[in-house]
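The other protein chains are all here in position, but one chain of the complex has been omitted.
Which chain is which? They are A, B and C, in the order written, and residues in each are numbered from 1.
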Amino acid sequence: MTSITKILLIGSLFMMAFTTPLKKIKVVFFGDSITQAGVQPNGYIVKLDSIVKQANLFNALELAGAGIGGNKVYDLYLRMEADVLDKNPDVVVIYVGINDVWHKAGAGTGTDADKFEKFYRAIIKKLQEKNIKVVVCTPSVIGEKTDDSNQQDGDLNHYSSIIRKIAADLSLPVVDLRKAFASYLDTNNPTNLEKGILTTDRVHLNPGGNLFVAGEMWKVLQPMLK
Amino acid sequence: MTSITKILLIGSLFMMAFTTPLKKIKVVFFGDSITQAGVQPNGYIVKLDSIVKQANLFNALELAGAGIGGNKVYDLYLRMEADVLDKNPDVVVIYVGINDVWHKAGAGTGTDADKFEKFYRAIIKKLQEKNIKVVVCTPSVIGEKTDDSNQQDGDLNHYSSIIRKIAADLSLPVVDLRKAFASYLDTNNPTNLEKGILTTDRVHLNPGGNLFVAGEMWKVLQPMLK
Amino acid sequence: MTSITKILLIGSLFMMAFTTPLKKIKVVFFGDSITQAGVQPNGYIVKLDSIVKQANLFNALELAGAGIGGNKVYDLYLRMEADVLDKNPDVVVIYVGINDVWHKAGAGTGTDADKFEKFYRAIIKKLQEKNIKVVVCTPSVIGEKTDDSNQQDGDLNHYSSIIRKIAADLSLPVVDLRKAFASYLDTNNPTNLEKGILTTDRVHLNPGGNLFVAGEMWKVLQPMLK
Partner (left out) sequence: MTSITKILLIGSLFMMAFTTPLKKIKVVFFGDSITQAGVQPNGYIVKLDSIVKQANLFNALELAGAGIGGNKVYDLYLRMEADVLDKNPDVVVIYVGINDVWHKAGAGTGTDADKFEKFYRAIIKKLQEKNIKVVVCTPSVIGEKTDDSNQQDGDLNHYSSIIRKIAADLSLPVVDLRKAFASYLDTNNPTNLEKGILTTDRVHLNPGGNLFVAGEMWKVLQPMLK
């Protein structure tokens, strides 16, 4: 590219930025406490916003969080009108499933696999009826041990499979956090710690974890912007 | 009453039946496996229908079941459009809560008390928005022992309190099955059996149990018909 | 009694106290975190020691705690040689059962009722083989609500029944804490609070709770000293 061409190109981009009434793409992240923390400083949504800006897409994307601590799939279904649909998003990223598995132990109030799938599909159906694009995420981790010995590993793998199957059925993009975390931890958790690599407490993300999730989100969201 | 009077009366009733376009009151019973079984022969809805007919209210009431085994409060919420609202009922009787408590033990997939209340209120709100009258029931029993030693007694009492509180807040009629069962069993289960008085298996109703529930329902429904 | 008699009596008692090598009765309290805290200042064992001293039984009783947090009936069985038998007690007071019920919810590691009974009887058998007198206690509370709506009320009542049945079979004295707490709370918890009357956190005893337990223990232990 010649210098002249460059100048012309930059100039026209510059003008576009000020003249074209850009339609921002609104993305809502819909989930639990991880997403609730995602809008805090160092949260994954804030980190993703930085990534977007570094990619010079200042005006293209508007990110919003809709996470509430302790939420399971049916909690999302219950509050989706007020917390998601009313915001008129273009894209909704669903990041749920950890509490559905985790709360089986503990309060004994997890979600059966068949009902998890039923509510998950019901949420997607309502979003798609409003022409909202849906991105799904598999649940990251409950415990960072890499020898498949975290108590809920089997169940998280099961629920991740359900999400992948739904995504395949409906041709939805998947942020496969379950797989990405496993792969990252295999390399970066050589002493088989149960927390402290990407999480503070086996579940909630530390700054590194938030950055990692932001990166994984970006890999899937970026191609959708073209 | 003279014979003549009787003939006249019967005649006029006969004519009314063919001439007056009676508006039937449609009642949908919305619940779990107990209600699913309620429409079977000997089920509580069938028994209630007999009671209604014995009261010479042949054409006044139309009873329908909308029960599905294993359902918890959020399952009702998920399927209420298709299974209840689309039937245009005048009255909906909500009979749910046993699985919300029971499944804590077992699969570990019960319902937290705060979410039980939230979904319960959400169901009522949707019904009332359609001008449907709502009747609520407290959950009957998981175990029939009368010395307060059935494993879930405490939790069932708790969830019953939640339902009574909602009913008081919203001035709804309550079929207090929890209380009615306790009272009946105090008298009729002198040897503290865990099943076989009103249930077959500590939860599901035997013929006597179905008749008993029908009777309790009738006590609350009958005054609503006037 | 004349003054002379009194003086002689007091004198002889005074001499006995200094001359007779009194055989102290050694009582070991065997249990969980409540008993572990029982030997702390304000703990129920410390309070009971004060009661004993107020009764002028300075030298008659030696109280010792053998409580470990989180213990269930089988944990007692595992450690009874080292922690109880090796101390050569005359009396052992078994106060266990709360964790056996409580941990069903939570970690999912409670104790089945039939195994609870089996281990409980095995502990008693081993104690009696050493000619140790056994006193049993029913489990106090998990939650102080008085309307039978604490989640584990049913199960605690069930396990209390098991203990009472064992005691009846073997003619053992029972400190029926379950019943005593219920009776006390009926009077002293008019607003149906779930904690703060006798416990700090629904389970562990506050100073009032420790004093109350000490008093209940004393009612059963005192007659055994005669």
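The rule is simple: a residue touches a chain if its C-beta (ideal position, glycine included) is under 8 Å from a C-beta of that chain, and two chains touch if they have at least 3 such contacts.
As the structure is a computational prediction, the values presented were derived from the model and not from experiment.
Participant: Kindly state which of the options A:Asp155, A:Asp176 or A:Glu216 is in contact with the chain not pictured.
Facilitator: A:Asp155
Participant: Looking at the whole complex, which of C:Tyr44, C:Tyr95 or C:Phe119 touches the chain that is not displayed?
Facilitator: Reading the full complex, the residue touching the unseen chain is C:Phe119.
Participant: For a quick check of understanding: of C:Ala105, C:Ile124, C:Ala180 or C:Met217, which residue touches the chain that isn't displayed?
Facilitator: Hidden-chain contact among the options goes to C:Ala105.
Participant: Looking at C:Ala55, C:Leu78 or C:Ala168, which makes contact with the chain not pictured?
Facilitator: Result: among the candidates, C:Leu78 touches the missing chain.
Participant: Need a quick check: the contact residues on subunit B for the chain that isn't drawn.
Facilitator: 105-108
Participant: May I ask you to list the residues on subunit A that touch the chain which is not drawn?
Facilitator: 104-105, 108, 143, 147-155, 157-158, 160-161
Participant: On subunit C, what residues meet the omitted chain?
Facilitator: The list for subunit C reads 74-75, 77-78, 103-105, 107-112, 115, 118-119, 122.
Please note the rule applied: only the chains that are shown with their structure count from here on.
Participant: In terms of residue numbering, is the interface formed by subunit B and subunit C classified as same (over half shared) or different (under half shared)?
Facilitator: Same; most numbers are used by both subunit B and subunit C.
Participant: Which chain lies the greatest distance away from subunit A when centres are computed from Cα atoms alone?
Facilitator: C
Participant: What whole-number Å value describes the gap between the mean CA coordinates of subunit A and subunit C?
Facilitator: One centre to the other, that is 53 Å.
Participant: What positions in subunit A touch 2 or more of the other chains?
Facilitator: Residue numbers touching two or more other chains: 105, 107-108.
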